[in-house]
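All protein chains but one are shown in place.
On to chain A.
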Amino acid sequence: MAYAYLFKYIIIGDTGVGKSCLLLQFTDKRFQPVHDLTIGVEFGARMITIDGKQIKLQIWDTAGQESFRSITRSYYRGAAGALLVYDITRRDTFNHLTTWLEDARQHSNSNMVIMLIANKSDLESRREVKKEEGEAFAREHGLVFMETSAKTASNVEEAFINTAKEIYEKIQEGVFDINNETPIPWIPSELQWRPVTARSSDLRQLQTGDSCEANGIKIGPQHSTPGSPGSHLGGQQAGGGCC
């Protein structure tokens, strides 16, 4: 149960592209052809290993319909990774990617890793969107790209794990402030929310809530921050070193 890091993901994309099936395949290793329409948001979790470290993934599967769009927006800010999914047999789901991406970029923190997923790769005969098109879109928008099949499980593990690897690398590069010493740069939408004239005594207040946890990352109890051997003695560190 102990983990070094915890990452929060969201899965977004049009209804019916296979978001829920991808999650089920990843968490339960099974495919359920007839799946309930997701209402609002559903939750799933799994442990993975990267670089010898246990990483817990908490994944929120969202409903794709327009009517739930505003609800799902609430999940962007706190997510470290997003899987943006389209269906290779339905061009419209590919065409809607721009809207999804704009939405995600607007409401998420700037460090969120977005992975573009072309799902249902098993339905080659009904393909409407070429792999090259997906690759081109991903390149253009700086996303990682992958074709998957929730049915055959092809590339499903990789999709989730590669996203985690990206995030992990960002942590290693120090993009996320896992020690919560200094707040990471504000994103514009958050600036509006923060008090313009904070008192010095309020600074502590300012910093909370914008640590890595706000970015969908949490440091597990088994993690010890390099260069701070005292963290084990700290005691409180154990509960959740970060935030």
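Convention: contacts are C-beta pairs under 8 Å (C-beta built on N, C-alpha and C of every residue); 3 or more make two chains touch, one makes a residue touch a chain; residues count from 1.
Keep this in mind: contacts and distances are computed from a predicted model.
Missing chain, UniProt name from the options "Ras-related protein Rab-20", "General vesicular transport factor p115", "4-hydroxy-3-methoxy-5-polyprenylbenzoate decarboxylase" or "Superoxide dismutase": "General vesicular transport factor p115". Here the missing chain is touched by one residue of A:42, A:128 or A:157, and it is A:42.
In the complete assembly, the contact with the undisplayed chain comes from A:77, out of A:77, A:96, A:127 or A:141.
Mapped onto chain A, the interface with the missing chain covers residues 1, 8, 40-45, 56, 58, 60, 70-71, 73-75, 77-78, 107, 189, 192-195, 197-199, 202, 204-205, 208-209, 213, 239-240, 243.
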